[in-house]
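Selected chains only, in their assembly positions.
To keep things simple, chains are lettered A and B as they appear, and every chain counts its residues starting from 1.
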Amino acid sequence: MTDRRLGVCYYPEHWPEDRWPEDAARMARAGIGVVRIGEFAWSRLEPSPGDFRFDWLDRAMDTLGRAGLSVVLGTPSATPPRWMLDLYPDMVPVDAAGRPRGFGSRRHYDFAHAGYRAEAARMAERLARRYGRHGALAAWQTDNEYGCHDTTQAFGPVAARAFRDWLAARYGSVEALNAAWGNVFWSMEYQDFAQIAPPNLTVTEPNPAHAMDWHRFASDQVVAFNRAQVAAIRAHSDRPILHNYMGRITDFDHWQVGADLDIATWDSYPIGFLSDRLEADPDHKRRFLRQGDPDFQAFHHDLYRGVGRGRWWVMEQQPGPVNWAPWNPAPLPGMVRLWTWEAFAHGAEVVSYFRWRQAPFAQEQMHAGLLRPDGAPAPALAEVETVAAELSALDPGAPVRGDVAIVFDYASAWATKIQPQGADFDYFRLVFDTYRAFRRAGLSVDVIGPETADLSPWALVAMPGLFTLSPALGAALARVAAQPSDAAAPTRILAGPRTNWRTPDFAIPEPLPPALPGLDLRVARVESLPPSAPVPVRGGGALLRWFEHLEGTATVTLATADGAPAAVESGAITYLAGWPDEALFDRLVAGLAARQGLRTSAMPDGLRRRRTAAGDVLLNYAPEPREHAGRTVPAAGVLLPGT
Amino acid sequence: MTDRRLGVCYYPEHWPEDRWPEDAARMARAGIGVVRIGEFAWSRLEPSPGDFRFDWLDRAMDTLGRAGLSVVLGTPSATPPRWMLDLYPDMVPVDAAGRPRGFGSRRHYDFAHAGYRAEAARMAERLARRYGRHGALAAWQTDNEYGCHDTTQAFGPVAARAFRDWLAARYGSVEALNAAWGNVFWSMEYQDFAQIAPPNLTVTEPNPAHAMDWHRFASDQVVAFNRAQVAAIRAHSDRPILHNYMGRITDFDHWQVGADLDIATWDSYPIGFLSDRLEADPDHKRRFLRQGDPDFQAFHHDLYRGVGRGRWWVMEQQPGPVNWAPWNPAPLPGMVRLWTWEAFAHGAEVVSYFRWRQAPFAQEQMHAGLLRPDGAPAPALAEVETVAAELSALDPGAPVRGDVAIVFDYASAWATKIQPQGADFDYFRLVFDTYRAFRRAGLSVDVIGPETADLSPWALVAMPGLFTLSPALGAALARVAAQPSDAAAPTRILAGPRTNWRTPDFAIPEPLPPALPGLDLRVARVESLPPSAPVPVRGGGALLRWFEHLEGTATVTLATADGAPAAVESGAITYLAGWPDEALFDRLVAGLAARQGLRTSAMPDGLRRRRTAAGDVLLNYAPEPREHAGRTVPAAGVLLPGT
């Protein structure tokens, strides 16, 4: 693994120029090799329209390069300068309540705005022409955290026009659209594409087909916006291009954006995410307050390894308290090292900390860096230096194929948000609960996309909540179903609940779902259930939130206390009638893994393992030591293979 | 009861025409006699302005008629087609936050919009002319669920203009309005009606008199909108006209709308209502999750029997899981039969299920029908067939007068919403708690309107929370008060708390409330109380939420632990100083019923009885069998008289 490197995010424009060489030298001394710069600097690169000021960036690049650092240069499109709004007053996003949002923070643009899209590409092109072959340049970053602050969707006239064009291109005729959406239902039929609006502010819920196309359209705008910059850069630079995704953002399709890029990166804030973006019981949140959830980071590592087709980084790694979660405690000593090694264990090429020095001004002044605002080292810096030293000595090896895979599909997240049917049914959460169950069993997981055409690399593939089957995945499933359907099926599928539940037009298919190959099974009726009404399953555990009444000839392998099917099986496919609780998930995973000959182990609370080429990496998120396989992992500690 | 029939809601426009005959035949075979159609079909009846297409409806009516089915034809005004908004861009409702709501669902119109009101009447007239004497036509339905999705009130310029005209008509001069509202209070005096706006978006709360007139105005718009259609239909048809009200909608006056109609119907979704529209403790919600609340349906049955002056139906009966509540479980086996028989026991002429076949597309694709989306029978169908068979064999008899009556008044709901004084004081809930207490005692109840002119038919009449006394009701009360005031008063009144608490102009009357005939009583002071501070009553039970300090010479019949009056009595009138909890309500009802010689019985949890001409119908909402009068009622079961 020659490419494992540490990085940091740096803002030369925030500091006096005479501090740059000293900062660069200190970074290098800490073992940092990669520095990301530039992604918010538009007002300094072009203070007024056409007045480009690259001199300071030239000097910054040179200074960093001279210190032996490689640079990731960000396009500054997440922060259009104020004058841009004078050129394009309608570029600001209009929110779902119909309010144009203002200048004064960031991400104040509508992805569908053609004028701004061209400006952003133009700036990317200028940067690429100037720095595309700079010796210090390692890679490009497009924009910053697409979709953050709920910005994927805008609801103003600009987006409305683009949506109509998008619909016209998709359906050809308004009659086809009416038929596809089922607009006869409430006399919602259109006579002309010009009559169609975004689905916000309807009197009651809009047609789910309307809402689904709106989600697709909005996601496509992100893809197109990114693609315009990628094209502009590729014309002048041979360096890889990446984007830094944010955790648990599901409103655009990362697989599709990722297809245009060379590397996927994400911004990993374990403690902020625990407080802000994780459903968990209060005791869990209290226990992991200063460590983050033991599976949340790993899930995203595995997701972005998939999105990046093997190449992925952590672009922003939390190094201390942040400023944006409801509460912002400090990491337990050791956690910065643990998070870093966990990323490497999952195959990251680079782990880059956000940020070098805490800014004393503006919005993120309470966001810790590796240096304090007064320039003294923050606690994380010593852990970074430890990792840097360990990096040269220890090698978790190249990333390895997971024992099991989970399909993660953004369209399914949209569809479930549009039609949850139960107030607490969330697609991400369903997939993540499945992921956690695999992790509690000590398994290493790959996260794969909905267009995956070959499932044979994995002994077990889960696909809960999948909105619809792509032709590719359908064909792959058919091949799995065609395996000799005995106990020795090389690949086994764990489907359900809500797998292949709608047509692409958001209609209930006929025959009824799930219509999986080789499985005689129909979901005859669906119930959503409040937390007070779990469905107990014989032998232990229960189904939560959701219960499908199953019909067909597939073998019942688990039954509810009332004798209804809780899981059925036919050939290599197991289908679940509901959302298992932890106990039931553990039973299921243990049973399936045993049949597939997978090496499992019931991991103690907080302890996780990730298989690498060099052996298991053990990571202890618990605030107490944990035992595993005869070895003790300290609180907030890591055991690397061969140590 | 020759007219007890089963019905179903059907959407021929949703299905290929060649399926219609088969559907009709299957309905008839199931014992269904009534089919409601057409209420959302405007875009198919008039795809563009003036382009009427009745051919398909002709064929649908004929097909259904040929199968022996009677048709209820709905006017499609709940779903104006998209082109209507091009004609009348200002017809869309503006919400209380000032936002025009868009096309793409239903009910996207402002009741006060004269142009759309005329269009809706015009369409009703076209339908009435064509089908008004069609052999298959049983009745007309106007629109669909007035007020659903919070659409009774709109706050835009159209409504504002109409409100000003309404005020000018009510008050004659702006000086009279200023005086009636007490606008001197905060210099809120107007010089001209043109200066008056709807009461939304004031800086702090508006004048309650302003808000009350706004509620009256909005309710009147619904009445006028409905009346326009009724007039259009009556000109060309002799069939009865009805509307399908929705559960627990109180923002327009159903008594007034009902006065223009021949039959009242309502849409009964017991499981959805339990989850979405009922305050109850979590244990109650868990126990009745798959059955619905044991009293919620009965209350509405009794209400709409009153609104329909004896003639009432269930137009939409829930047959399985729905799509719109926070959680949507399936009914316990037996409940569809139970709900149906309960409606008949309360005197329904027709119980009609929503809907025939689950639609695979658009907003309600998760709403169960009698058929599944693939056309197979859903579980409810067998229960419907059971009821159909029982209908011919069993007869609960004609509806009978209730043992007791409760006054239910929409203006009181508005007044209490405008001035709750305590955060959890809700008029519907107060009335419903009173209703439940009667039901727990095994009593049969009539719900009567605020204009009731004769109370003598009932041994006991409750009127909690009544905003003001109408002249008619006041005269009826005076006659009750003039009864020989001994223990044998034929009619006894249970008033309070908050009975006759304001003048029609929303001022505190002088003398102070309640000012009931023959009752020397003044509410000297009022306290609203949080849930943590009930007022215990000597002998058991407590007052909740509300406590009135009573003054006067009426006899104290219940006292608080501190010795203050909790209930007083004079002649035939008992007045309550607060909102009784269950225990106190049960004491009160038992005592009053005993004095009035009513036959009571403490009903076991979940079991309810309704007196019919043929004897008691027993309905068991509990998930376990229940005993009553030596007989066992199965879980989710019904015992009919003579069985």
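Everything that follows uses one rule, which is that contacts are C-beta pairs under 8 Å (C-beta built on N, C-alpha and C of every residue); 3 or more make two chains touch, one makes a residue touch a chain.
Since the model is a prediction, treat every value here as computed from it, not as a measurement.
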All chains share one sequence and 2 are in place; how many are there in total? 3
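Heads up, the rule we're going with is that only the chains that are shown with their structure count from here on.
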Just the number, please: Cα centre separation of chain A and chain B in whole Å. 47
Which residues, counting only chain B, touch chain A once they are in their complex? 13-14, 40-44, 47-48, 76, 79-83, 86, 93, 97, 99-108, 148-149, 151, 275, 282, 285-286, 289, 320-321, 323, 326-330, 358-366, 368, 372-374, 376, 378-379
Any idea which chain A residues touch chain B in the complex? 97-98, 181-191, 195, 197, 199-210, 419, 421-423, 505-512, 522, 524-530, 532-533, 549
